[in-house]
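One chain of protein is taken out of this complex; the other chains stay put.
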Amino acid sequence: MTTIPYKSYLEPQGKYTGLLDWLTSTDHKRIGLMYMYAIGIFFIIGVLLGLLMRIELFKPGETIMGPQTYNGIFTVHGVIMIFMVVIPGLSAVFGNLFMPIQIGAKDVAFPKLNLLSWYIFMAGAILAVLSQFTGNGPPDTGWTFYAPYSTQTGTNVLMAVTAAFVLGFSSILTGLNFIVTIHRMRAPGMTWFKMPLFPWALYSTAWIQLLATPIVGITLLMLIAERVFKIGFFDPALGGDPILFQHLFWIYSHPAVYVMILPAMGVITEIIPTFCQRRIFGYKAIALSSIAIAGVGYLVWGHHMYTSGMSFTARWIFSFLTFIVAVPSAIKVFNWVATMYKGSIALKTPFLYALAFIFLFMIGGLTGLSLGSLATDVYVHDTAYVVAHFHYIIFGGMGFAFFAALHYWFPKMYGKMYNQKIADIAWLILFFGFNMLYFPQFVLGLQGLPRRYYDYMPQFETGEVLSTIGGFVLFIGIIMMITNLIRAARNGPQAPDNPWGGKTLEWTIPSPPPMENFDTPPVVSKEPYDYE
Amino acid sequence: MSDVAIKHDEHRDDLGAKLGMWLFIFTELLLFGGLFLVYAVYRDIYAEDFHLGALQLNVTLGTLNTVVLLISSMTVAMSITAIQRGNKKLSMQLVLLTVLLACVFLVNKYFEWGAKFEHDLYPGSDLVLQFKRGSIIFFGLYFFMTGLHMFHVVIGMVVLMVMWFKLKNTTINKDDNVLLENGGLYWHLVDLIWIFLFPLLYLVT
Partner (left out) sequence: MSNHKAEHQHITDYWVYGLILVILLALTFITVYMVHLELAAWSVAIALGIASVKATIVLAYFMHLKFDNMLFKILVVAVVMLFVSFILLTFADYLYR
């Protein structure tokens, strides 16, 4: 083996220096980090907007803002969190950072395209942020842009919709890149069923990004055309059907939920065997259940529309399919728990986040089933119950998995170790704050509190106050976690190459990884989780 | 061949490149797929009005454009055969011919759209807004679908011109021509969509 002087991907690579060195780099790890910094900023903005809403709801009546401002804020919160944080979150950040390494590749299949995706993402994100400050006030339609209101409101819907379209394009290109990478760039000897499960999850995710996003793309284009040229696709006065907009929107946006949660499940599947030092239970079942979720996930969009006036036949079909999609998700949960059984568990921070994920995802998933059943949904549709459900899935699921991934791979990304005690405390605060914030909303929703109102009846005050306090606790936890990590990245102690005893390929290379990951291309002969 | 050889050859992967192109084509198909879904729903609701709307369209021009696109699809396919056999000149001529046919398509469309505008048949015009609701939707769909398709024709022309230059400076050559194949695939996609647009818009009975 020739001795190539070791140089990590974080060090300057010549040609340019400083920021430009990063902005022109096609290295997958650097692009992943650039996504992470951008998404981190958007996440904080989204959190602050959420807090503003919580403050408004602290007391009945107008507390700090009027109804129009509130409508604008929940729309902006939704657009930022959905399109700019959770959809790109795990796949663009950790997918870029670790998927190529885990399959033993030097980079993704199309590195330049990968960098282009980042620029498109940033362009879309800037448009989205601009849409809040230009035109006649921020869009007030909710992140779903339901027609016909979105074709008529005077607020800045046009720019926000364009932003969502551009962001979707970035998502498509990332998905395309990942599919080709996984098909073509696996290390010699790494057959499909020797591939780690995080790439498996990303593979399924990529197919959703690729095939579902164009549908919302065309829908948003039609919405734009409708606003600009008065075509009438979704305007009943001109013969259009607003429910068709909902169909098209959810054909994408329901699968998009799996774009959020599938990579999260992949992360958890990586973490659990490592910290139990045990082979993953039911490898093939987990791998194939990702594909199954992606497949069936395309066919359940109608469960967002039970009360929209859809035909009864369509409603029961969609309800039935919704129950089917729960099966592969449950398979994963059972396998995770079975992996822990008789393992030698190390209760480190990433594992704690993984446990929190399973707990919160269970609550979110099971309340999702109660929403998926027709009769219940009619009563709780558009109430706080729904808000609680999807925050348990999206924040409790995807968000906590993101934090888990962050703490799991942090030593590999920066070559530094964080203060684990502070990280554990932050986890505890986050976990308590989260439940305190969102659990009361289940109760409030069942009592009949509708979502998306700046005001409420006095009998809901206890729940709302609890929820707001929980929001602040959660916020403290987030700040504590982030400052701990930033401090560690700056001057934490040196981390070993394999601090957790992981078996996948990223733990066989130095921390932080060198520019092209492997000095000699790895040859794989064993299965990925070869403990015991 | 051994793995070492690949490592030095700045990873060229024809199959991977083609897979990437196909995936992109899938996204385009589903983009139009969304429109076809909308078309199907409204055609189901307003069968009669769609028929009346379609009567306003010029079937002769539509047929002519179909023929033009089919021929152009053939010429671009032939250009790949030509380069695979090492006939650079013929390949370049065929690509250029394809671009010219694309121009013919656009000129045709220009006259077609122009005539519509002359008769006030465009979305949001006073005349169209007096139509029955299904016909309003029909004209909306007609302009939106053909407009989006036209946009793809223009992109396709740019792609083909890039191919022409790459053939010229032998970036695309007898041994390495997956780029031209991918460019060709994009052009066939444009044809593929038109194959469905034509009967759905012009031949509604």
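Letters are used for the chains, namely A and B, taken in the order the chains are written, and counting of residues starts over at 1 for each.
In this text, a residue touches a chain if its C-beta (ideal position, glycine included) is under 8 Å from a C-beta of that chain, and two chains touch if they have at least 3 such contacts.
Since the model is a prediction, treat every value here as computed from it, not as a measurement.
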Quiz item: Out of all the chains shown, which come into contact with the hidden one?
Solution: A, B
Quiz prompt | Absent-chain contact - pick from B:L30, B:A102, B:V128 or B:L141 | solution = B:L30
Self-check item: Among A:M53, A:V216, A:I231 or A:I251, residue touching the chain not depicted
Solution: A:I251
Quiz item: With respect to the chain omitted from the figure, which of A:L130, A:M310 or A:I358 is a touching residue?
Solution: A:M310
Quiz item: Considering the whole complex, which of A:F42, A:Y70, A:Y258 or A:Y298 touches the chain not shown?
Solution: A:Y298
Quiz item: For the full complex, which residue in B:K88, B:K132, B:K166 or B:H188 touches the chain that was left out?
Solution: B:H188
Self-check item: Absent-chain interface as seen on chain A, which is shown
Solution: 183-188, 211, 215, 243, 247, 251, 298-299, 301-302, 309-314, 317-318
Quiz prompt | Chain not shown, touching residues in chain B | solution = 1, 3, 6, 9, 11-16, 18-19, 22, 26, 29-30, 33, 37, 40-41, 44-45, 59, 63, 66-67, 70-71, 73-74, 77-78, 81, 84-85, 175-176, 178, 181, 184-185, 188, 191-192, 195-196, 198-200, 203, 205
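Just so it is clear, only the chains that are shown with their structure count from here on.
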Quiz item: Of all residues in chain B, which touch chain A in the complex?
Solution: 3, 7, 11, 13, 15-16, 19-20, 23-24, 26-28, 30-35, 37-38, 41-42, 45-46, 123-124, 129, 132-134, 136-137, 140-141, 143-144, 148
Self-check item: Of chain A, residues touching chain B in the complex
Solution: 106, 109-110, 172, 175-177, 179-180, 183-185, 188, 210-215, 217-219, 221-222, 225, 229-233, 238-241, 244, 247-248, 251, 521
